[in-house]
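Before I ask anything, here is the structure I am working with.
Heads up, one of the protein chains got dropped from this complex, but the rest are sitting where they should.
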Amino acid sequence: MADRLFKSINARGLRGAVKGSEYKKEALISYGILVIGYILLQLGAMTGLIGHNLQGQFVPICVYISLAISLNLVVGISGELSLGHAGFMAVGAFTGIVITRVLENSIEFGPLRLIIAILAAAVMAAIAGFIIGIPILGLRGDYLAIVTLAFGEIVRNIMNVLYFGLDNNGHLKFAFNHTIEGIDTSQRVITGAIGATGVTKLATFTGAAILTAFTLFVVLNLKNSKQGRAIMAIRDNRIAGESIGLDVKKYKLMAFVVSASLAGMAGCMFGQNYSTLAPVKFNFNTSVLILVFVVLGGIGNIWGGMIAAALLTVLPEALRQFADYRMLTYAVVLILVMIGTYNPAIRARITAFVNKIKPKKKDKGKEKTGKEAA
Amino acid sequence: MKKNWTKFLVVALSVMMVFAMTACGGGSGDSGSSEGGDNALHLGGVGPLTGPAALYGNAVNNGAQLAVDEINAANPDGVQLVWDMQDDEHDAEKSVNAYNKLVDDGMQVLVGTVTTAPCTAVAAEAFEDRMFVLTPSASGPAVTEGNDNVFQLCFSDPNQGIASADYIKANYADKTVGVIYNNADNYSTGIYDKFKSEYEADGKKLAAVEAFSDDANADFTAQLNSMKNAGVDLIFLPIYYTPASNIMTQANKMGYAPTYFGVDGMDGILDLEGFDTSLAEGVLLLTPFTPYSDDAKVQDFVKAYEDKFGETPIQFAADAYDCVYAVYDAFGKTGLGTDASSADICEAMIKVFTGGDFTASGLTAETMKWNAEGEVDKTPKVCVIQDGKYVEQ
Partner (left out) sequence: MNFLNSLISGLSLGSVYAIIALGYTMVYGISKMLNFAHGDVIMVGGYVSFIMTMYVGMNGWLALLVAMVVCTLLGIIIERLAYRPLRGTGSLAVLITAIGVSYFLQNAALLIWGANPRVFTSLFDGVGTIHAAGGQLTITPESLFTILANIVIMIVLTLFVNRTKAGKAMRAVSEDNGAAQLMGINVNQSISLTFAIGSGLAAVAGVLMCSAYPVLMPTTGAMPGIKAFTAAVFGGIGSIPGAMIGGLILGIIEIFSRAYISTELSDAIVFACLIIVLLVKPTGLLGKKVSEKV
């Protein structure tokens, strides 16, 4: 399935990356959205135009944008369908919580603790990505997808029986059952299905925005590097890639591990934004949600995914006035938007409309749409 | 680039749509908060109105609505209450969003949130905002820990675990005891943890402990076989009644008939549509509320609830009903006007609740008192199901 799909989106990304100007354009738009969004939201919050409800979502929006960017690396640039992104997020989130708790007494300065936690989360998630990536990257398309789904479920299942605690000397201990030796309930950091409680929140909007910028920086640079071009070449034609001597597994693994690591960092930020975090948060639905951002924003289109992530995070809140019909409306909007964005007939109509209002680019557009139809 | 432009147009349209919606939302919110002069106290509720835990959120919504209507009708010239409940899908992140939305709309006191994990997240926000919180049903200890502004109306999970273990040890000393609990659920693991340590405190051992994760219609034969093989004749079920009904049905088919001991989550099992209540004969449960009580107040409540919502109330509805009355009474004692800020109300309410002489009375207990930790002090009742009714032990 994946193979067919990526044929249809085919070489746009690759061509874009080869041409320096296209890369610059993409980078400009992506960073632009981030900076302008950040300034607007900050101003809105300062002047009181934006209420608590939206302000409370600043950090999650940044986190979901980061997740969308990092998943785009696997789905869009490397061309593999992943349904377990929330698993890496979970690894990062819980690593971060444990680290910040351990360092609570030794490092007073919150932001430093947060940075150390994020780095640790990145490492742990990268290790998880490496462990799961090595065996599975030989698989194709949907089989890889199901293994990532399985991975996400396994992580959640193990989290449900994993207990962490700090003993009186500040040493970290863990166990796979309810009683950890020498540690009573109040010293527990992570309590199985109950998850982490009493987290000192370290996440701030500015911190989250910087993390998003970093994620964007890594992915855009990777996309425009020699390695990135190799990854996209393999995506577009695996056999051709192999025939010119590209190490397919190595490049796929690279994309996968980097993406996992970035997801772990985003997860860490997410975990630091709430005083409690339970493993159930990182279930299949969350993985799917991130995938929805990527697909809705246009597979491989970094800034499209960013906008989709921000909008879809705000949308359920905006639908609150529908009360009981809220989630039903959300489902309908999702289906309609998918059909509206991907249905060839509707798309052609929008293209025609755009042609009308933008006559300058008419010729170039015709050539492109012709190719897409074929 | 053309492709990008079509995409851009779609995205731009959706942006406009969303912003139009948020704008409307914001607009109505502003008018909400400016209603301060209407002599109404704005109560907010947060809980799962959709998703797998929707049952509990809806019960709380209905119970609280009933209390608010009663209070407003009984006293049209006094302090009026306004009730607004927002959905959190039983998710901590959404719960914080819902809470913030209520803050935007001018909420003055929070009656919520319904479930523990979301409530823990919201409690931390409310602590910073100085918003008074009385939760009807979030029973985890983390909810009140370190938050002087958060109070529980229900028993805390550890207390239920301890009370259950003590009761079983005192009254069923000769039974072989096993536990089936939901290891993906906060409530269930919280009770189980304390139950185990209390039960095994003086050398007794649990004969078998089995878990399941969240999936209410799972296959329980493996767990039940394990219980049966260990010779268990009393199964402690610190779980909600939905999976419990499934366990009882499957055990019955296996020809296995132990005694069941449940906690307050078990309430509701008799009103499950389609459930063969004869399977629940002899089930013991620790609960503060049953719709079958002879108490006149409870009977009036059950009748009013059934008339209005067409179903029998579960414990969550009664808890919410009591919460609204407790908040209303305590607010009366503060002497504040309805135009007071939520922070002022919060400080005054904390003083009233922890003052020592404030007691509330309601459906779930004759007298309820609160300690400084925010835990409620009321007596649990152990009931047994006989002839399809609860009988107090």
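Letters A and B mark the chains in the order given here, with residues in each chain numbered from 1 onward.
The rule is simple: a residue touches a chain if its C-beta (ideal position, glycine included) is under 8 Å from a C-beta of that chain, and two chains touch if they have at least 3 such contacts.
This structure is a prediction, so every number in the text was calculated from the model and none was measured.
Visitor: Using the definition of touch stated at the top, determine which of B:T176, B:Q250, B:T334 or B:T354 touches the missing chain.
Guide: Checking the options B:T176, B:Q250, B:T334 or B:T354, the one contacting the hidden chain is B:Q250.
Visitor: Among B:F132, B:F195 or B:F275, single out the residue that touches the unshown chain.
Guide: That would be B:F275, which touches the missing chain.
Visitor: I need the residue numbers on chain B that touch the omitted chain, in ascending order.
Guide: Against the left-out chain, chain B lists 50-52, 54-55, 57-58, 183, 210-223, 225-226, 229, 242-243, 245-246, 249-250, 253-255, 272-276, 311.
Visitor: List the residues of chain A that touch the chain left out of this view.
Guide: These residues touch the chain not displayed: 1-2, 4-6, 8-9, 75, 81, 135-136, 138-140, 142-143, 145-147, 149-151, 153-154, 157-158, 160-161, 238-240, 284, 288, 291-292, 295-296, 299, 324-325, 327-328, 330-332, 334-335, 338-339, 341-346.
Criterion: only the chains that are shown with their structure count from here on.
Visitor: Roughly how far is chain A from chain B, going centre to centre by Cα mean, in whole Å?
Guide: 33
Visitor: Can you check the complex and tell me which residues of chain B touch chain A?
Guide: Touching chain A: residues 1-7, 9-11, 14-15, 18, 21-22, 24-26, 28-29, 49-51, 86-87, 89, 91-94, 96-101, 103-104, 117, 120-121, 123-125, 140, 142, 145-146, 182-186, 189-190, 192-193, 196-197, 213-214 of chain B.
Visitor: Mind pulling up the chain A residues that touch chain B in the complex?
Guide: Against chain B, chain A makes touches at 12, 51-57, 60, 157, 160-161, 178-179, 185, 191-195, 197-198, 201, 274-281, 297-298, 301, 304, 307-308, 311, 314-321, 324, 326-327, 337, 340-341, 347, 350-351, 353-354, 358, 361, 364-365, 368-369, 372.
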